[in-house]
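To start, I am sharing the structure in question, which I have written as structure tokens.
One chain of protein is taken out of this complex; the other chains stay put.
Should a chain be cited, it is by its letter among A and B, assigned in written order, with residues numbered from 1 in that chain.
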Amino acid sequence: MIMNNPSQKISIMRSKLELKPRLLWLQGLTCNANAHSFFNLPNLEQLLNKFEILYHPSLGTEYSFEKISECDMVCDVLIFEGTFDPLLKRNNILMLNILTHYAHNAKHIIGLGSCASFGGMFKASSPQRNTGLIFNESLKEGPLLHLEEKVINLSGCPIHPQWLGFTLNMIVQNRPIAVDELHRPLELYSHLAHHGCTRNEYFEWKVDSKGFGLKEGCLFYGQGCRAPMTHSSCNKILWNEVSSKTRNGTPCFGCTEPDFPRTDLFSTKTNMSIPADVPLGVSKRSYLTMVGMAKTFSIKRLEGKLIDYKKTD
Amino acid sequence: MITKKLIDQIEGEASVYFDLKDEKVDYASIAFPHFIGIENILEGKSVLDALVITPRVCGICGHAHLMACVRAIESAYKNANLPVTLSKKAEDIREFTLILEIIQNHFKWLYMTIIPQISKLSGSYQDQHPLKGAFAASLATKALAIFSGQWPHASYMIPGGITCDPTHVERLQALSHVEELITFFEKECAGIDIDSLLSFRSCKEIDALQSDIGDLEKNLALSKMHLKGFSHDNFLVLGKHDFSTQAKLKQMRVSNVDTRYIELDDAYSPDEKSYAKNATYNGMFYEVGPLSRLISSNYPLIKNMHRRFKDSTYTRVMARVFEIAVLLKQARTLVENLTLDEASFFAPSKIENLSSTGIGVVEAPRGSLIHKVIIQEGVIKKYEIITPTQWNLGSSPKNRLSPSQQAMQGQSVDDALFIFRSFDVCSVCTTH
Partner (left out) sequence: MARISKEERKENIIIMALNLFSTQGFYSTTIPNIAEKVGMSVGNFYNYFTSKDLLAKELILYISDYLGNEIQKINESDLSTEEKTHAIVKMYFNMATKRPEMIEYFLRVYLSNREVFSENCEGMTCVSSFITEMMIFFDKGVSDGDLHNQDFFSAFGLFMGYLGGMVFLNGEKILPEPINDYEQSISKNIYNALKTRT
């Protein structure tokens, strides 16, 4: 394929001297958002140049999908985007057969996005049969279970481009990638989405957001924010390099977790006004004790508006 | 004899079946073989969940789905005589982010689909820079995400406004990304500043440009695309925005539109199971998208192109490229003039009390997008999505061809495949 760094043209030939890992990008049932998210990666060209790309659905690549579906070559890194549907055919060939062929020979398999990791949003298309590559929600089940030691899941709806960038660069450098029990890289998924949120102080002092469309207040109490229960680095490695959902007043929907999508996403589930879910690893008793204390203090700075444009404009 | 072609390097995957006579297309049918079923997934859920689920119909135009969804819910409120107030700030920010999504789409289509294909077809071997498309798109989505939190798959528009509450710091950051993108477009893509480009009056002026767009124009002409790919010359713009005018144009006769006349029926695909549907207006096919939007506005260049080359593939492709300039200018104006002293959000009455029906119409990258919803006590009873590709890429029997089927008629297979892609196909939207 031919790529560009705005003005310079680099032709990629597979020379015998520099054998690059061969990368293949396959798709199950997908909305393509992981592919589009990945295009936002700042150093995309430098990264792609480290691979020989056999096929990518939206980049002009060495081989056509028809050729890929003949299954007479192998790849080193297999990326699978989308929910796995055992009945899905592409080019009239069962995706299961194509996937199994390449997965068997690949050194690394990446389940890209929550659909490929756990079934995700499109699992609901045919909930009885659709799964991720090695998980059906959080149960071990899927077409590549026998190859699970090679599978890295990058959950998220969609993935953050730098999560895939990190994984591919680690693979290029031959470095081991430590993963959690859901096969997600620890370095990307041991943080919670809550970490680094600009509303953290409101969470600490239990100041609820008075509604949507405000800089002030925490979205955990009323607006359904799942950030304290969600493994992801959304507020550590910012989206599109500029922001995150919670910074912009949208609750975290927990899209990196196996139970995504949950329901009633814009409101916090409560039992008699008590949050049904509390931050990961914190007992409800400790959490409620702390809330009881924090709620008794009235902190003027956290109660008013940070900036009043009516006065300043 | 029927020849099958699998189409990739579009959004998703499609098959086109050509029935050839003397090596020319006598009839082409289109199949979209993969089905998601988002509408079924939505039934029984809280209607606000649709703001999270419907953007996930499509990885490239999810923002347009979000806006169609929020407009559908807001229209349901109004139909139930419950007021919904939107501040100008909220409306302007929604418009700004929608426009930037269209811009990122057009850049990717230009550099990842159209230039590589025309390069092959014309034999000119025009330089291919697919990642230029990704780079420009990433600048657009950066400006967008300042307000939406992220792209793709944001859910920051909610009935009554938006969730963000930006300061001038964010506004200026967005402005600087837009300015950077304009500079990129002028230097790396158009070879001329956008104001001059927007004031062009004839195709010759484009032809003279030493740039990617100039090369594209020359290669389209070299491939005789100004004489190929004619469709019905019927255009439809349903979405209400500052950058386009709602209109129905039948051989340039303009009339008003009413969404009540829109119909959906199953696509005709004799050679493969297709999950697509055809969208028609009063029983007729219309082309939607950038060409329709620009024809219904008043740009001398587009008027000139259409007068000379009608709705040929040349006109269709150049209109989409030209729309990048139109929208970049609009985006800059919006963010320059954005005022922040209004509320971002006015809470409408409780969603649990809402039983009503609503319709949301927006202009998405590929044309008019419609969401319809029936709500009972805040829960979705029925949801229906009509996407632009269902208008342009419909598949019907020979006596009633869709815009793209008509455009491929009488062409060689290679030309027909290029013409097909000139509509900017989105299969994931088609078979949501």
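In this text, a contact is a pair of C-beta atoms (placed from the backbone, for glycine too) under 8 Å apart; a residue touches a chain by one contact, two chains touch by 3 or more.
Because the structure is a prediction, the values reported are computed rather than measured.
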item	value
For the chain not depicted, the shown chains it touches	A
Hidden partner chain, touching residue among A:46, A:138 or A:289	A:289
Chain A residues that touch the omitted chain in the full complex	270-274, 276, 284-285, 288-289, 292-293, 295-297
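Quick note on the criterion: only the chains that are shown with their structure count from here on.
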item	value
Computed distance of Cα centres, chain B from chain A, in Å	26
Contacting residues of chain B [partner chain A, same complex]	6, 8-9, 11-13, 33-37, 41, 45-46, 48-49, 51-53, 56-60, 62, 90, 108, 112-113, 116, 127-135, 137-138, 141-142, 144-156, 158, 160-165, 167, 173, 184, 188, 339-341, 343-345, 347, 428
Touch list for chain A against partner chain B, complex	1-7, 9, 29-37, 39-42, 44-45, 48, 57-60, 64-66, 88-91, 121-122, 124-126, 157-158, 211-215, 234, 239-250, 253, 255, 261, 263-267, 307, 309-310, 313
